[in-house]
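Yeah, one chain of the complex is gone here, protein chain that is, but the others are all in their spots.
Letters A, B and C mark the chains as written, and numbering starts fresh at 1 in each.
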Amino acid sequence: HRMKLALLGAGRIGQIHAANIHHHPRARLHAVADVNAEAARSLGERYGAKASTDIDAVLADPALEGVFICTSTDTHVELILKAARRKLPIFCEKPIDLDLAKVDTCLAEVTRAGVPLMIGFNRRFDPHFRSLREAVRQGEAGDVEIVKITSRDPAPPPPAYVRVSGGIFRDMMIHDLDMARFLLGEEPVEIFATGSCLVDPGIGEAGDIDTAMVILKTQRGALCHIDNSRRAVYGYDQRIEVFGSKGMLQAANPLPTTVTRYTREAVLSDKPYHFFLDRYPEAYRAELEHFLDVVTGRAEPLVTGRDGRAALVLADAALQSLKLGKPIPIPR
Amino acid sequence: HRMKLALLGAGRIGQIHAANIHHHPRARLHAVADVNAEAARSLGERYGAKASTDIDAVLADPALEGVFICTSTDTHVELILKAARRKLPIFCEKPIDLDLAKVDTCLAEVTRAGVPLMIGFNRRFDPHFRSLREAVRQGEAGDVEIVKITSRDPAPPPPAYVRVSGGIFRDMMIHDLDMARFLLGEEPVEIFATGSCLVDPGIGEAGDIDTAMVILKTQRGALCHIDNSRRAVYGYDQRIEVFGSKGMLQAANPLPTTVTRYTREAVLSDKPYHFFLDRYPEAYRAELEHFLDVVTGRAEPLVTGRDGRAALVLADAALQSLKLGKPIPIPR
Amino acid sequence: HRMKLALLGAGRIGQIHAANIHHHPRARLHAVADVNAEAARSLGERYGAKASTDIDAVLADPALEGVFICTSTDTHVELILKAARRKLPIFCEKPIDLDLAKVDTCLAEVTRAGVPLMIGFNRRFDPHFRSLREAVRQGEAGDVEIVKITSRDPAPPPPAYVRVSGGIFRDMMIHDLDMARFLLGEEPVEIFATGSCLVDPGIGEAGDIDTAMVILKTQRGALCHIDNSRRAVYGYDQRIEVFGSKGMLQAANPLPTTVTRYTREAVLSDKPYHFFLDRYPEAYRAELEHFLDVVTGRAEPLVTGRDGRAALVLADAALQSLKLGKPIPIPR
Partner (left out) sequence: HRMKLALLGAGRIGQIHAANIHHHPRARLHAVADVNAEAARSLGERYGAKASTDIDAVLADPALEGVFICTSTDTHVELILKAARRKLPIFCEKPIDLDLAKVDTCLAEVTRAGVPLMIGFNRRFDPHFRSLREAVRQGEAGDVEIVKITSRDPAPPPPAYVRVSGGIFRDMMIHDLDMARFLLGEEPVEIFATGSCLVDPGIGEAGDIDTAMVILKTQRGALCHIDNSRRAVYGYDQRIEVFGSKGMLQAANPLPTTVTRYTREAVLSDKPYHFFLDRYPEAYRAELEHFLDVVTGRAEPLVTGRDGRAALVLADAALQSLKLGKPIPIPR
């Protein structure tokens, strides 16, 4: 049986999920909805799915068995609630919302509705990071004492995007904050954030920074460092290091090929992938696989609404720390 | 439009191609034929294709646009000829046949029929080796002087298989011999082969060796070394090095993950993939992609019947060299 | 001509310098002084140098051309001043003193005496870090935006040592703080430090931490992160990363051998060196080489008394930040 899924939002990330759903033996892209009729039509046609601009009509279809929410952030809560009322298992891209109060209201309703909600922190499903995390869980690093996460984008977004993005902590570092929680094995109790605008003055004019560093501390005293930059000329740079009483685990950037060139001048290897879609294709496929297990009741979501909320709390605290110029205790 | 393809042979490698055809946006698995009715039925059912034990009936279907031959080696020539008479573009797994005279007759008929024939030397489509070869073509190594190819299987096949395989040169090293031709850029004129039975005495009793080394020489004097073993406890080991007047290019084994472990005892990284299906999934997909371009006339086969024949000639010469204990000139 | 040098302090680090002086074609170990008569005698005998417990007598020798101060930290200032009055070029191990006021008085007198003073931040002379720094200076990373320094000892010192060491920032991280200044190319204006006692409760009882993280910020907004641990089971771990507008430079741990082992279980390489004397032998030799150039007037000290002071100021500020739980502006 192929599960009938609806995709809300036919943009860049929606197209990724649509392709994966189409090619998955246990799933079928049943319907696509987007406010842009042409985007919906084009994607629907490609995969033989109904296309519509009317989300309510799409959700009303009794054949539906699950929904992917890939619309703009400001619509997430409303669509989650509609899907929850329809008792549909929900996959929603991060973040749930930029407003914590709205997130809380939303999660409470989802809980009442009793439907599973999974948030799209795709990196948890990356095979390299997943293998690292599994090793941490197996105790290969012993007691975790230091976690270091590097996350740098190849090129900065336009300042216009920055203005509505919620800022670097909620838009970009939120992935790393989720990864920190995933790896630390306990909740951070304090955060210190600092940063600068070094890459694009337009980002500074939009009220944001483009280079950031954060230190998290847990109750037990474990420390986590994150660094972010909005520009890395050598490509998309995503690395993790976990250090503990029994040793160290590192996940490096996978490279497109294993070819090395020895020349008169130097020894050259490939650069990391340039774009997140090239870096994380397996993660998106594994994310879908897991969601299908959630829909069929075989698994609890690996990334819950609680996780989505917790990462947002950390991002908000980071922003507050940056503004106040001092460490901030993490609210419970 | 999705090209309707028939798959002849529903074994291990046939199943790989079936899955790739099914998931490819430009292809459709139209029919599956196998002497084993259950194998054909099961694969056909999985991908919505007609299943049959009657290859002639399958090939008679006028809707057919191309054919994949994945049956046992001794049936290749017969099926190629049938498909050629039907004027269908043909993909055939290597080798065409173990008998060179039969191969020549077959290729002559295929030429007369005017249908494209592509041979399944999948490694040419591996992204790592392809990138290496492209660099060689671009002159990054300068004039090629030394090529070194390592190819080791994780575990030996059963002696019963060895007995019908045509021996290590025609069954296993044939891939490396094709790669040597692909990289040297000119034909070898001489081959020296030697080897031993070190892994499994049963292989020796079957009249074969399990550890082999070969040196090829071209007209211009370029040298190529190949080493094979039927057993590598650390996994499937496939590496290439090309050395020339301007430097060296190497393609290493890709690893499942980039995770490194630093322990009290050592620094550990992943082993290579253990099995060729894990090592070469992208190669099989790219091979199909290329075949579809061949079917639609966009591309000439990157691996022709001539290439299939030339690798067999080298394998036969290697065997003769081993038997005679001296280098053998390569017949034209 | 071989320059006649006196060594004050015949302990572990003094013995390193003594051996290097003895083997250097431009230097001679003229005298060794230590409060421990047996230590002085044994080292003097090994290298044909006069041995004494009377530092004043050693310094009074008119043949002397330079002095290495390798005694315990609390005697550094007194010995620097004695040597300065003798108008001898001075090499002194870090730190000058744990008390900034004493350091200032000392440096003022050294300046008045007009003798060169070089401080023993050996890592500046390590070939890997030196090459990294030269690349930074050549602009290979572009404008420096992020510096990351990892520095972990193989095993913690005894709590008794910790008690008199001045704490992790002044005893251990001071090397990294110096390296941060060396690489950033401008002075930090703010520091945030945090840490925990995770390795040895005895270190906590001695009033110190054993796991630390720091973030430095410069006027221009460049960020530097340092992490320290007093224990790394896989060995002495010293790595640096510099990231900027034109790319990234990394210096990894050198390994004892290039041997890699492929086994049924994993792929293994060597661990990093376990001990700083194995990790930095070339740095100590290059440090001596540079000091000889300083003595002969060919070079200005690459590590001045000012540098020694500046690293101490950063270490003191780190300690204050840790105590106050907030970032601290760096005093000029």
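In this section, contacts are C-beta pairs under 8 Å (C-beta built on N, C-alpha and C of every residue); 3 or more make two chains touch, one makes a residue touch a chain.
Computed from a prediction, not measured in an experiment: that's the story for all the values here.
Among the residues B:68, B:243, B:273 or B:291, only B:243 touches the chain that is left out of the figure. The missing chain, though absent from the display, is touched by one residue of B:213, B:255 or B:277; that residue is B:213. Residues of chain B that touch the chain left out of view are 143, 145-146, 148, 152, 190, 192, 194-199, 211, 213, 215, 217, 220-223, 225, 227, 229, 231-234, 237, 243, 245-248, 325-327. Listed here are the chain C residues that touch the chain not shown: 23, 25, 127-128, 131-132, 135, 140, 246-254, 256-264.
If you put the missing chain back, the residues of chain A touching it would be 232-234, 261-271.
Heads up, the rule we're going with is that only the chains that are shown with their structure count from here on.
Over half of the residue numbers at the interface between copies chain A and chain C are found on both sides, making the touching surfaces mostly the same.
Centre-to-centre, using mean CA coordinates, chain A is 40 Å away from chain B.
Measuring from the averaged C-alpha position of chain B to that of chain C gives a distance of 58 Å. The mean-CA centres of chain A and chain C are about 42 angstrom from one another, to the nearest whole unit.
In chain B, the residues touching two or more other chains are 261-264.
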